[in-house]
Every structure is written in C-alpha cells, then in structure tokens.
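Apart from one protein chain that is not included, each protein chain of the complex appears where it belongs.
Just so it is clear, A, B and C label the chains in written order, and each chain counts residues from 1 on its own.
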Amino acid sequence: MDTLFDFVTYTKGIEYLIAVAFLVMFIPFWFLATSTRAPQPERAAAAETVGRLEDMVGGFLVPDSVYFHPGHAWARVDDHEPDLVTVGIDDFGQKLVGNIEGIQLPDIGAEVVQGARAWNLRLDGESIGMLSPVDGEVVAVNPDLTLEPEKINRDPFGSGWLLKVRPTRKSANIKGLLSGNFAKRWIDEATSRLMENSEYATGPVLTDAGPSRQGMARTIDAENWDRIVRDFFLVTE
Amino acid sequence: MKINRRGLIKSVFAAGGSAALARPGKAAAGVEHFTGNPDRYGCLTDLTRCVGCRSCEAACNEANGLPKPEVPFDDDSVFEHERRTSEKAYTVVNRYDNVRTDAKPVFRKIQCNHCNEPSCASACLVNAYTKTPEGAVLWNKDLCLGCRMCMLACPFYIPTFEYDKPVPKIQKCNMCHDRTSQGKMPACVEACPMEAIAFGKRSELIKLARERIEKEPDRYIDHIYGEHEVGGTSWMYISGVPFERVGFDEHLGVVPFPQYTRGFLSAVPLVLVIWPALLGGFYLFSERREELDDREKSGKPGERA
Amino acid sequence: MNMEGILRDIACGILVLLALLAFAFIVYQGGAAAQEGDASAEAALTGPEIAVIGSLSNLYEPVTFSHRYHTTMAGECAGCHHHSDPGVYMKCGDCHGAPFDPQNMNMPGLKGAYHLQCMNCHKEMAAGPVGCTECHAKKPGKE
Partner (left out) sequence: MSEIAKDQGAVGDWISEKIFMGMSLSAYFRKLITPFNVIALLILAVGIPLIVQRYIHGLGYVTHGSQNQPFSLFLGWGLFTGVPLAATGFIMASAVYLFGMKEYKSLVRPAVLTGFVGYFFAVTFLLIDLGRPWRLPYPMVHSFGPGSVLFLVAWHVALYLSVQFLEFSPAILEWLEAKRIRKWALAITIGATIFGVILSTLHQSALGALFLLAPGKLHPLWYSPYIPVLFFVSAIYAGLSMVIIESTLVYRFMKDKVDPKNFKTIDDLTIGLGKAASLVLITYFCLKLIGVAHGNHWHLLNSSWGFWFLLEIFGFVLVPCFFFIAGVRKRNVALVKFTAFIAVFGIVFNRIMVSLVASSWSLQHAEFLHGKELLVVVTVVTVEILAYRWIVNRMPVHREHPAFPGGGH
C-alpha cells in the first residue's frame, strides 16, 4: 500500500467489516444481556418457593430471609425497598387452604396491626380472615391478585405477595415473629399438629407435585375444614 | 496508603514521558508517509516553449478517436475565450497575455494532472478510478454509475460527463495508457514540435525541471507546479510567468485530498459500534422507568376482588 | 543578479543586432539572386546549398532548408553544428534521435532540436518564418 488512497480504502474496508460483525453480534448479545433481567423477579421468587433443600421442612418452604407470624402470614424487608415490608401467606398456609378463589385486601392507606385481622381469603364460599404480621400503613397491594389469585398458591413468597406496609413499630414487631430455625421448628410442630387431627397420614396430601387443589384442610375434613384453617390462622370467624 | 491526586498524576506523566523519550525514533515511525510507485511516469509541460500550435490537441483527438471539433485545430480564433476540456476534447490549449514581456503570449495546455493521491478516486463509491503503477489515473467504464461525484471532487475540474448521451461516459485524459504500455509516448508529447512536453519517470522530470530552472533563472519562475500541489501530481509544469496569471489555481494546498474525508470516515465505525449500546441503554433506561411508574401507579387503589 | 553579466549580454546583443541589420539590408537589396552567386566572399563556408529535411516528415511536407543562405547570414557554422570539434560538421540526426533519453533528458529529440533551434533563432532575430506552414506545407489529406 504505497499510496494514501490504497491505505484508506484498505483500512476503511477492514473497519467496516469489524463494525458490521459487531452489529451482527450485538443482537444475540443484547438478548443475552437484557433477557436475564426481565424475568428475574419470578425466577428468584420461584427459587425461594421451590426452596433450596435446607429451606424445606416437611415439604413446606421456610426461607431464611422471611419473618413468620404464628397466624401463617410472613413479612420480609426487600433490599430495594428498605423502608417497606412485604407481607404474604406462607407456604404451609396456602397449602392448608388449597386454591384461593379470591382475596379481599385492605385499602391503600389503611392501618394494620400485628395480630389483628387484615385481609380475608375467599374459597369454597367461605371467607377466612388472616392476621397481619406487622403494624403499619398499607402502601401497596399486589395488582395481579384480582385477576390471578392462584399466584398466591404458585408463588407465595414471590409474585404472590399480598401487600406492602410502611411499618410503624418494625423492631418491636420483629420480636413477635419467628425466623430461621425457630420458624422451621414452628412449621414442624404445625405439621405434626395437623397430622394429629387427621385419621390418615398427610403423606398423600403432600406427595403430589404441587399443593393439591383442595388444600390439606379439605382433604382431611371435608365439612368443617374451615374450623381447622381458622384454628391455624388463629382467627375466630 | 493515601495517594493524593497530584502524586498520582506526576507518576503517570513520569511513566508516559520516559516512554516517549526512550525511543523517539519509534514514535516518528507512526507518521504515515506514502511515496507511491517511485518508478511511475509523468509529464512536464514547459510553458516557455509552447507556441500554441495545438498539434497536441489534434494528436489527442486522433489517438482517442474523438469527434472532429467545429473549429479546426489550426484556427487561432479559439484563443479568444478561455476553454476547458470537454467530453469531446481531453486536452485544450489556452492563450494568456504575457505579463513579463508582451512580445510573445503564453500558452497553457490543460489535461488531467494524474494526481499521486487522486481526489476523484477517493470520491468514487464503486472504485471506478485506479491510479496505475505507471502513473496514469484511469476511469473504468464497466463500474461507473454516472453520479458525477468525481467532477465535484476534482480540484482541476477535469472529469467531464456526456450529458447528451443516454448511456453517458466520464471522459478525461488517460495519459495514453495503452500507448505508453506499448513503450510509446503519449500522442500529445510525440506531436509537440517544440518538445514543450517532456515524458519520463516523474523523479527524472523533477530533476529535469530543476536543471532547466537553474540553467536559465531569468527564463523560469522557480516553482514546479504539481511537485507538491494536492499531494503531488504526475503532470507538472514550469513557467516563465507566475502560475496564477496563466489560469493555474495556487490555493489548492499540498494536502492530498483523500486526507480531507479521512477524519469523517474514521468516525463512522465509532458511531456504528457505540450507538447500539448507547441507544440500547436509553431503551432499557426508559423501559425501567416506565416499569417503576407502572408499579407506582398500580399501587394506587387497585380494584379489589 | 550579477549586473556585469547582464550589461555584457546586452552590449554584445546590440552589436550582433547592428551587424545583422546591416547585413539583412544588403541581402534585402540583393534579392534571392545575389544569394546564389556570392559564394566567393564566404569561401570557407561550404556545405550544401539546399538541404531537404524530411526524415521525420509525417503530417507536413519535408522542409527545403536554404543552408547556404543561413551560412552566409550567420557567418559561422557552430551556431547549428554545436557541441562538435571545429571543422567537424555532423548532421543533426547524428546526435539527436528519440527524445527523453533517461540518461540525458535535456537533449531534445530530432524534431524538437529542429524546431527549438530554428524557431528560437528566428524569434531572437525577429526574422524568418515562425508559423508551421511557413516552413513546411501540410500534407494533403492530413487535415
């Protein structure tokens, strides 16, 4: 290449080839880079619900990052929303009641008190209340639940979250909640208590892939399953 | 161990500086210098010898089979107005008043200067111009689209276009490339009685021109037009009269024309490579923000079961 | 710009000019006829009376060159038969051949030599034919 013209023609040709190759490569790279971000919430939550082995207690998921209220509601502080608490039903509770047909959530701005009724589950014509794990003001409810209540069953700790509360007495509330090993032992006792008042083992109830459609309570006692549920949810009616 | 900013900068320069001093020769090698084919041919027109007989026009017309002109070649009336080359005449001779002694007018022959770094070649999008190793710049009729970008790019206004033809060609002097490749001289050089046009290796012609200027300093302007203009041309000129008084453009500079677009062309791949990620980033940013807005909005009194 | 060189050139130029003017006047009076007969005064200047230069003839007819007339007018031979030992008068074609010999670029080819030599002298003397067809007619049919 002894002339500038040849040199420019050659170098520009190579630069174009590199640029075109890059553009062609960029498309798959884009999907590679961006696709991992979008479905992340589900996958992470799914990972939690399916549960790493050490989180499973007797077939129920008990993730470490969550605080449990004895009425089978859970509360969790997410790192991307440090001043809010996400609230939902735990794995044992949703398996107990089976597929939830509908849910009545408190209004935004409403006050919830730890241990007081905060929302009602609607299933099989019955309306069963549940207690709030924390005190505070409701700032958000899960929009998907009106159309897809089954999300609660499918992913109780992830996309099946119920509300977001701005806690007023966070540290005090935590004292009243169980987590880590305490929670695991509590779930273990709950499982054995459930087995006591059922004539046959809860085995079959748990062996099928996901929570059975009816839920453990109805499988155990078709008529007064609601009494069993209310007993576990520590609610009176 | 706190490195304050000044300490850091000093150390960086020290490192940088030493590298540059250590081997200055190395850095200088980075400068691009293109010589082209050293044995390429060229022509040297000596304006002091040209008598305006226009034998060169006649010879060029015949050698290239161009149509006969309206005004015959020995009719001096054509000198009344300044002519330019056309699609029917690859070379023309113009007459100028002699500013030094009004005894003898000065004649100037125009034709393609066969630049070392042709601007027409750099402008052509289908690479229809090639600077041959022998020196001539040739146009390729099998590639040309007729976009006429070469006509804008040529600082000497040389390439001409056949406006009156449905299948037009670009017409210009090709330094009789077929004749020279058979060892003959270009037709105009051979026809010139006064040997006003010398033909030979460009390097030889530069020496010849310098010899003539040194031998007769009063006869010539001490400047070889084309030695450096637009990066050097194969067709050069020596004259007894200042060049701009004989229709030459003295403001073309010495930068080879392909250099003018090189800056832009090197920015092109940068855009090609940076924009995807940049615009992709904007898209992700606006998607994310929209997602947050949705989540915020939906948090409001959502319709309950 | 050496002043003495220019003065000396101008001086000898004027002298030559005067001599030639006088000579041309004589020739003009005498007309062509005188040219033939007056060989004796220039006994030393021999060479052909008329030389036909046509070796390169292509578009133009050969040139009938009035050699004797020029020798009597120039008064010496070295003007044309330059670069050669005294007394040795070669034909132009013996030295001048094809132009642009890379070893000796400055030596004109034969055609160039003819035109450069003849026309420059005519121009300097401001006499003698300068136009193409004034020396040699166009061959018919060669446009």
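Simple rule for what comes next: a residue touches a chain if its C-beta (ideal position, glycine included) is under 8 Å from a C-beta of that chain, and two chains touch if they have at least 3 such contacts.
Note that the coordinates shown come from a computational prediction; the quantities given were computed from them, not determined experimentally.
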item	value
Touching partners, among the displayed chains, of the absent chain	A, B
Selected from B:V99, B:L152 or B:V254 as touching the chain missing from the view	B:L152
Full-complex contact with the absent chain, from B:V71, B:V99, B:V126 or B:V254	B:V126
For chain A, residues in touch with the removed chain	5, 8-9, 12-13, 16, 23, 27
Contact footprint on chain B, counting only the chain that is left out	84-87, 119, 121-128, 143-149, 151-153, 155, 157, 160-168, 249, 251-253, 257-258, 260-261, 263-265, 267-268, 271-272, 275-276, 279-280, 282-283, 285-287, 289-290
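The rule we apply is simple: only the chains that are shown with their structure count from here on.
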item	value
Chain contact graph, described as a line, ring, star, complete graph or other shape	line
Most central chain, Cα average position	B
B-C against A-B, pair bridged by the larger set of C-beta contacts	A-B
Centre-to-centre distance between chain C and chain A (centres being mean Cα positions), rounded to whole Å	115
Rounded Å distance between chain B and chain C, as computed from the means of their C-alpha atoms	43
Complex interface listing, chain B residues touching chain C	49, 51, 53, 55, 58, 72-74, 104, 185, 192-195, 198-201, 204-205, 207-208, 211-212
Of chain C, residues touching chain B in the complex	59, 99-100, 102, 105-106, 108-109, 111-112, 114-116, 119, 123, 130, 132, 143
Chain B partner contacts - residues on chain A that touch it in the complex	1-5, 7-9, 12, 15-16, 18-20, 22-23, 26, 30, 34, 37, 102-105, 107-108, 122, 139-141, 143, 145-146, 149, 164
